[in-house]
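A single protein chain has been omitted from the complex, and every remaining protein chain is retained in its original position.
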Amino acid sequence: MEIYLYIALFAPLVGSLFSALFGASPKTKVTGIVASGLLFVSFVSSSILLSYVLGGHTVHVEMMTWMATGDLYIPFGFVVDQVSVVMMMVVTIVSTVVHVYSIGYMDHDKGFNRFFSYLSAFVFSMMVLVMSDNFLGLFIGWEGVGLCSWLLIGFWYHKESATWAANEAFIMNRIADLAMLVGIFMLYWNLGSLQYDVVFANITTLPVVVITWIGIFLFIGAMGKSAQFPLHTWLADAMEGPTPVSALIHAATMVTAGVYLVVRANPIYSEIPNMGLFIASLGAFVALFAASMALVNRDMKRIIAYSTLSQLGYMFVAAGLGAYWVALFHLMAHAFFKALLFLGAGNVMHAMHDELDPFKMGGLRKVMKGTFIMMTLASVALAGIYPFAGFFSKDLILEVAFVDHHYIIYSVLLFTAMLTAFYSFRLVALIFHGEERYKLFGIHPHEAYKFMLIAMAPLLVLAIIAGAFKGSYYQLVTSLLPSGEYHVHSIATYWIMTIGTQLLVLAAIAFAYKKYSSWSSVPDGTSALEQSFGYKLLANQYYIPWFYEEVFSKTYRKLSHCLWKEIDLKIVDAMVDGIAGVVYKTGEKTHKIQNGNLSDMLRWMVIGLVILMLFAVGFSVLAMFAQAQVEFVRIYIGELVLGIGLVLVAVSVLLVTYHAASIRKTGKGR
Amino acid sequence: MQEHILSILIFFPALAAMLGFVVHKDSAKAYGVTVAAIEFFLSLWLWKIYDPAGSGMQFQELAPLISQFGINYFVGVDGISLFIIILATFFTMVGIASLTETRRLKDLIITLLFLEMTMVGVFAALDAIIFYVFWELSLVPMLYIIGAWGGPLRIYASIKFFLYTFTGSLLMLVGMLFMAFLHYKHGGVWSFSILDWQAMNLPVNYQMWLFGAFFFGFAIKVPMFPFHTWLPYAHGQAPTIGSVILAAILLKMGTYAFVRFSLPMFPDASVLFMFPIAVLAIIMIVYTAMVAYAQEDIKQVVAYSSVSHMGVIILGIFALNVEGITGSIFLMIAHGVVSGALFLLVGVIYDRRHTKLMSEFGGLASVMPRYATIFGIMMMASVGMPLTINFVGEFLSLLGFYKQSHAFTLVAGTAIIVGAIYMLAAYKKMFFGTVTKEENKHLKDINRTELMGLIPLVILAIWLGVYPKPILEPIDKSVKELVVLMHEKARTVEAQKRIPDLTKSAQEVH
Amino acid sequence: MLEPINISLASLNVMTLAPMLIAIAGALTILCIDLIKSNLHKSLYVMVALLFLLLDLGAVLDFGNLLLKNGPIVGMFDMMLIDGLAILSQVIIVAGSMLFIPLALTSKRFHEYNYPEYFALFLFMIAGFQFMVATDNLILIFVGLETASLALYTLIALHNRSKSFEAAVKYFTMGALAAGLFAFGAMIFYAITGSVEINKIATILANGAYLNIGFVLVGIVFMLAAFGFKLSMVPFHTWTPDVYEGSSAALAGYMSIVPKIAGFVVAMRLFDFLVDTGVVWLQVILYVMVVVTMTASNIWALVQTDVKRMLAYSSISHAGFVMAAILIGSTQANTGLFLYWALFSFTNLGAFSMLWVSRQKNLIAGQSSDHPYEKFAGLVKTMPMAAIMMGLFMLSLAGIPPFGLFWGKMYMIGSAVAEGYIVLAVVMALNSAIAAYYYLKLIIFMFMKEPISGYQGQYLTNASLSLRTIIGIAAIGTIFAVFAVNPLLTIITRLVETSVY
Partner (left out) sequence: MEITLTHYLVLSTILFVIGLIGIMRRKNLLLLFFATEILLNAVNIALAAISHYRGDYTGQMFAFFIIAIAASEVAVGLGLLIVWYKRTGRIDLDQMTSMRG
């Protein structure tokens, strides 16, 4: 089985390096095909591993030592167990689809080969992340996906906004990564190892305070990657990247890494009282918060991105409440339908020549039938309508909250579910229904390549049927994760809840359709709604990006500049130059006492004599009074004072004599 | 030959430099590359015959020089110095191979070969005076390189570089003499042998004073805040090769000296000064990273980034445990590779455009894709991407210091954030966006000569990031000995607590 | 009323005079040759002088050998004292002179070398210095000092430039004042103790427990002033730059080495016992003088525009540095003094010889002095070897290891540290750093600047084989000093230990 593990892991890397070979050369279709093929290989290997794991086994290999010093020992170790194999499946499926899709999507792009290189590298990093058997290995993948995300967001590097977003994403993630590193440090110094098995086996021996801190730091790391508040702004901006990237990285896989971490580290989080509640609360808040921003946005991709953010909130709720398997399940289901949604959006963008404003579209269902169907179904899945995947995973989270008596969280999530349905279908309605507003802009939309649609098909299927796997999935993962059936006690309540939720969601969908399916004009920002404070607040993302820019970025920039110009140059450096300057200036000012005049030279000698004589007389008088020889105790401190004093005296004598000389000279006149 | 390998390594380049005067100036570069390559392979051979299981200093050579005063020609290597020596020979080779300078090339190559002698000498020396001799002597070729081939402010920069470091090292010399005198008072003979000094057990107050004296010499060399201001000038004005050698090797002398002198000789003082120095290191890390962010000149960005990374190295050294010290020594090598490569890269663009102002560029990624790629890889290495060489060092250094102070490490850890900020910003300014300047539209991508220097560095940066073991292992061995020695010598309770007792923990495991 | 004097020749030990007599004989020989046949080429006189100096050196070394076997030798009514200090300093004096005298063989013709008297005076001067160091009698010191000084004034003046006359007059006048001060100081010691022999003075003072400390101090003050002049301690240094500038580079280099070592030996004899017996005042004053001399002259050297003048200030600073040895007073310090000076003579001789080599007969337009920095701009491009040599000497003067002076500096600072003068050691170290600046300045002109038109072809105008040889010797001595240090230390330590002071 190890060979499959290595194939699954390294096939994407081979694909990436292969494409990189052609990185600088013009498009060669073969790179796309090879990279996709290799990913398929990876997918097949993962499937084989899955079947193996289903048999109740796990695979654990140690490839080689990475770092070993002192007591630290970190290998490149990989583990395929019940949790990681699920992630592997998700990653390989979605990425295979996205790769194939990208062959079409990036068809006309100059950076075709480069794109595949980056994309495959991302998959490799993601595989490292999920398969690693220790925290630092996870960190490798963690940073690797960050790097690839940076590369891919900034893929169109000539666009200022793209590169800005790339840097923002990278730096924001770095902030979280620091916390994660600190968490890793704490684990190492407290447990002496970073291997999952060792850590989880011994974590209970630590004091609760320490575990709490470890949990907090690791969670901050997770917050960065999964774009939780307050580190969420990068995700929406990351939509500057090519759409397949958004589908793969910023919807299906990378952003869920945070959830994966929490799920993976569940033995740690189980030990921390109240931490779970905090995570769940934050998750619920983010779910609502993100959904609210999606309500009014006029950027197709951003709406989906906020939706992703919102769903991540759901996952954290589940994870926080200890239902780790539920979180992972939603992660999986969400990966399928959200990737599908993004790829559909990609088709639309293609058709609309990269137009992102759904208000400028409308009626596209006529020309883009396939895309229309897929996006609609994906939205249905997202909204959680029975029997689509979303229903099984998302409603489960609601149940979890309810069963655990966190009614506030439950209500928030319920409300968010309505909002989700609303904004999803607002988008669908605006894009595919109503008048063909795009004609105003002279665009002639066309459906995407057929093979792209075919490539999307697996996701569509999974988005529809993923819920069916719930039983076997539960069997699989609960052998590793804490099990827990979340059933409402009374059947009646269960049905009321389920049907009630479905009805509410359907109502939201209907409302969205009613309001937007016959939209006819492109809003210009003058309507009363758009003028209202609430709208502006939401449209500007609660002014948080503005706040970050004004408070953090600008301050940092100003402070940096000030440190350089004011501190480094004017104080630190000037002090050094100042000391040198004083020495040199002293020389310049005093060397004129050597004025070449013999009389003055003789006078200097006599002055020296007189000064010495004065010292001598003074000392003699002193000695007479003391009636004994004066003994100076030779101690370092005394010498120090003396030495400094001497230098000062020397300098001041020089200065005084210089002044005396100049006064005399001027006094003399001519 | 094996037992004289170090002397050969030290004096071969110098001898070759003397003979180099005879070589015709058109063949000077080929000669230089040949000599440097031979030297490099000799150093690889040194690695090969180095016994990783052996303890203490290997290949020791001792010849009396001024026996009246306890000065001997005494050299040797251990895991700590071995790889820095190899790094030095490697960079000299790469540096000469990728030279694009045309003005008085022969002089430059001869100077570089002399410089190589001093660099190898510093790291191989086991006698403080021999160490000092090479330490000071290394200033001279560097002075010449900056002053003769540098930019418009080269003279100011070179004098500043020279005088600043010279002043610091003179204070260090006083410290060394006092140390030798203490040995005389204690043992009846003057001795400048580092091994003898390491065996001396000094009272704490002596340790503090001596630590201070040495500190000035080392700190200016590193350079630590607030003694760092010579560095931006030196880098800013130096020709590419000068910056490469300066950043890759010469700065390491300071940090190496901390490991070689300060830690084993003054363990108590090291513990006492740990936090003040950590504060300085943190200022170095954060402050210079911010200053780097404000720079307009790409070379200054890299220069300040050097200071910032050196801060991490210092922090790792003063972690005073195996993880930290090993990490910081590895980081010395890593930083050598990465910053050397970055300076080479800056040199590439400078050769083409004769400017280093970032505002002059933009969109280079489309004009020079290979250049952008290599720059990108090195930049990522510089910001500490895992699986690149820097990460291993930074991780271990910070990990080590975490044992000493949680809060400090948290603040110092912002290195990975602020480092990313200035590096990414610089990269964005240089490579992203559209080409706006007419001159940039037809820039030639990186050529064969330049690749010859850069490709090995890229390989090294990734190879050692993925598989650092062959280097980490010998370093680890020597560092363990160092830590054991420090713990044994520690007098104060604080120091005994701070410096881990390896012998005890080994027993616990069994 | 005078008793008839009965002295056996043997007890006189006339042989103690041999080295000086050889020098004097040499001088007379040269004068005689000139009497017999005039207008002989200068090379003859150079070689004759060299031969006699060789003999002189042989005699000194012979005494050295004897000394190591039997201990200090006295002779001529105890006037002559051949001890370790005397031997060491005479070796430096004679050897330094031997290296100096071939510098007369320039390719350009210079006025002074046409006079055989020049060489005769030179040898007289050496004899004077030898007398000065080989005695502890104040009278003889005075006589030696004046003999040497008067000869030196003349030698300077013989350079026959307006500036050299000015220099000679200045030096002479100040020298006369210093002579007066010395005489007065000696008189005070004589008045207190009734003796003019340093040994006896020391004993009497020590026995009297320094009761008349006030007068002793006054005597010391005068002596300090007199030797301050000789050793160019601030503020008695003012003659140095002018005299160096006025005299030929060769002679300036000579003056920076030989007269100083003679001065040091006398100062050592005179002050060391005072320091050792605990005249704290003298310690303090010496401390001050050492620090001020080092620092102030370094600072003034920074702003010089002429290389020779810079070197003049630099040699003041070096003298101040070495003066610390007298303050410290340990055997190690005194050993360090001689080591330093031996190494310094090589380097400084080299540096001044390089100036001498580049001496033009006529200044070009806009040139204010003989050796402005600009003259050396870009030297490496036109005369690489010369530039490297000069750079080497500058580095050595700056104390960059492994070149000669570094070892001297190191040993001196080491001796300061060993006696607990930590701050002094730091000051000495920091001064080296200041000094590095002006030495570097020349290196920068030579190696990093473009040549200035007009100066081309002006270097090496004066070079001849013998000058090149001397520079080569100096360079070798400077580079390979490290190997010489140990033997030097061994021998110097032994000799210093057998000294009487």
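Should a chain be cited, it is by its letter among A, B and C, assigned in written order, with residues numbered from 1 in that chain.
The criterion applied here is as follows: contacts are C-beta pairs under 8 Å (C-beta built on N, C-alpha and C of every residue); 3 or more make two chains touch, one makes a residue touch a chain.
Values in this document were obtained by computation on a predicted structure and should not be read as measured data.
Peer 1: What are the shown chains in contact with the chain that isn't displayed?
Peer 2: Among the chains that are shown, those touched by the missing chain are A, C.
Peer 1: Which one touches the absent chain: A:Pro230, A:Gly596 or A:Gly618?
Peer 2: Per the contact definition at the top, the residue touching the missing chain is A:Gly596.
Peer 1: For a quick check of understanding: of C:Gly180, C:Gly208, C:Gly454 or C:Pro487, which residue touches the chain that isn't displayed?
Peer 2: Looking across C:Gly180, C:Gly208, C:Gly454 or C:Pro487, the contact with the absent chain belongs to C:Gly180.
Peer 1: Can you work out which residue in C:Leu105, C:Val196, C:Val265 or C:Val485 touches the chain that's missing from view?
Peer 2: Touches the omitted chain: C:Val196.
Peer 1: Contacts of chain C with the missing chain: which residues?
Peer 2: 138-139, 142-143, 146, 150, 153-154, 157, 162-163, 165-170, 172-173, 176-177, 179-181, 183-184, 186-187, 190-191, 194-196, 241-242, 245-246, 303-305, 309
Peer 1: Which parts of chain A are in contact with the chain that was left out?
Peer 2: Here the touching residues of chain A are 591-592, 594-599, 602-603, 606, 609.
Heads up, the rule we're going with is that only the chains that are shown with their structure count from here on.
Peer 1: Take each protein chain as a node, join two nodes whenever their chains touch, and name the resulting shape: line, ring, star, complete or other.
Peer 2: Shape of the chain contacts: complete, all pairs touching.
Peer 1: Point out which chain occupies the most central position, where each centre is the mean of Cα atoms.
Peer 2: B
Peer 1: When I count C-beta pairs in contact, which pair ends up with more: B-C or A-C?
Peer 2: A-C
Peer 1: Considering only mean CA positions as chain centres, point out the chain farthest from chain B.
Peer 2: Greatest centre separation from chain B goes to chain C.
Peer 1: Distance-wise, how many Å sit between the C-alpha centres of chain B and chain C, to the nearest whole number?
Peer 2: Roughly 44 Å, centre to centre.
Peer 1: Counting only Cα atoms for the centres, state how far chain A is from chain C in Å.
Peer 2: About 73 Å, centre to centre.
Peer 1: Could you say which residues in chain A touch two or more other chains, in rising order?
Peer 2: 580
Peer 1: Where in chain C do residues touch at least two different other chains?
Peer 2: Within chain C, residues 422, 426, 437 contact more than one other chain.
Peer 1: Can you check the complex and tell me which residues of chain A touch chain B?
Peer 2: By the definition above, chain A touches chain B via 23-24, 64-72, 136, 139-140, 143-144, 147, 150, 154, 157-158, 160, 163-164, 166-167, 170-171, 174-175, 177-178, 181-182, 184-186, 188-189, 556-557, 559-561, 563-565, 567-568, 572-573, 575-576, 580.
Peer 1: So in the complex, which bits of chain A are touching chain C?
Peer 2: Residue positions touching the partner: 580, 583-584, 586-588, 590-591, 594, 596, 598, 600-602, 604-609, 612-613, 615-617, 619-620, 623-624, 629-632, 634, 636, 639-640, 642-643, 646-647, 649-650, 653-654.
Peer 1: Would you pull the chain B residues touching chain A in the complex into a rising list?
Peer 2: 160, 163-164, 225-226, 228-230, 287, 290-291, 293-295, 321-323, 326-327, 363, 365-366, 369-370, 373, 380, 385-387, 391-392, 395-396, 398-399, 402-403, 406, 409-410, 413-414, 416-417, 420-421, 424-425, 428, 431-434, 466-469, 472-473, 475-476, 479-480, 505
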